[in-house]
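Encoded as structure tokens, the structure appears first; notes follow it.
Every protein chain but one is kept in place in this view of the complex.
So, chain A:
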Amino acid sequence: MTASTLTPAPVAPAAPQPGRRARRRRENLAGYVFLSPWLLGLLGITAVPMLISLYLSFTDYSPLIPLTEANWIGLDNYRRMFTADQSYWHAVQVTVTFAVVAVPLKLACALAVALLLNRTMRGISVFRGLFYLPSLLGGSVALAIVWVSMFNRDGAFNSFLALFGIEGLPWVNDPDWALSTLILLAVWQFGAPMVIFLAGLKQVPSELYEAASVDGASPWRKFVHITLPMLSPVIFFNLVLETINGFQGFTAAFVLSNGTGGPVDSTLMYTLNLWIAGFVDLNMGYASAMAWVFLIVIGAITVLLFNTGRFWVHYSDNEER
């Protein structure tokens, strides 16, 4: 590499000072050599596209015309989004509903199963692995296809209901129910937060439970006053992660609606709406504006979560935030 040519040899070999300085300079250079692919990516794949996107959000750019011919239309895209575009607000509503319902349900399932698994008994790791399997497979197109078929008119779910004499609906084609099937698919993937909860549960000192037992505390009180507070950093971590992921759900909604967000826009997730605006309607200026609002909202939610976290997340004394 260029390191040897750019680093001057120490002039006075006996003196320790220049040697150390040369070494520091060499390490400085090495730092940038190792960092260079990442720096290039940061610039070319992230920073410059972000700026292009910001610029585009003030234009009516469509991929059918050269970038230089895009018209500057000021805040029109944002105005349209906030005041005129019904389906935009619908997408916001669908996305928020999805996140607000799916994330707590998923975390509750994850915590409940983690509590059931938090025992030393034979076969626990097999259970843990099998519960985790849906998290590995669930985000794929293949599983979304299976899921949608399962909640079709003659899918497995209705066969199950038929056992009890209930006649089911074509759930995925019903605007009132389609989003619920997507929520269930998200909840089904509770394994990843469950594994994190399990690791957290192992960290809770058993003396706390023993002391509580001596005082005659019920299992419920132990759960509320020991498990939940001790687990709050992990709950918080899962909450942030799952919320951010929840807002970005795309694949399952795409598969269910064949890329339209239907039936009647009931699965029009934000990212799906953005994709339709950019790659179906070819209105990339407008889609860029959507992307920027999305970025700002996700950032705001993260900040909000971190701020409210202060009130309920309990960190042990010896542990820094």
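Odds and ends about this structure:
Operating definition for what follows: a residue touches a chain if its C-beta (ideal position, glycine included) is under 8 Å from a C-beta of that chain, and two chains touch if they have at least 3 such contacts; residues count from 1.
Basically, contacts and distances are computed from a predicted model.
Protein name for the hidden chain, per its UniProt entry and selected from "Phosphoribosylformylglycinamidine synthase subunit PurL", "MoaD/ThiS family protein", "Carbohydrate ABC transporter permease" or "Hydrogenase": "Carbohydrate ABC transporter permease". The chain that is not drawn here is touched, among residues A:Val141, A:Ala211 or A:Leu304, by A:Val141. Of the options A:Met81, A:Leu111 or A:Leu274, the residue whose C-beta touches the omitted chain is A:Leu274. When you scan A:Arg23, A:Arg79, A:His225 or A:His314 for touch with the missing chain, the hit is A:Arg23. Within the complete assembly, A:Pro49 is the residue of A:Pro49, A:Gly74, A:Pro175 or A:Pro205 that touches the hidden chain. Shown as candidates are A:Val195, A:Leu268 or A:Val313; the residue that touches the absent chain is A:Val195. Although one chain is not shown, part of chain A still touches it, namely residues 1, 3, 23-24, 26-35, 37-42, 44-46, 48-50, 52-53, 56, 63, 67, 113, 116-117, 119, 121, 125, 127-143, 145-147, 149-150, 154, 156, 159, 162, 188-189, 191-192, 195-196, 199, 237, 241, 244-245, 247-248, 250-251, 254-255, 258-259, 271, 274-275, 278-279, 284, 287-288, 291-292, 294-295, 298-299, 302.
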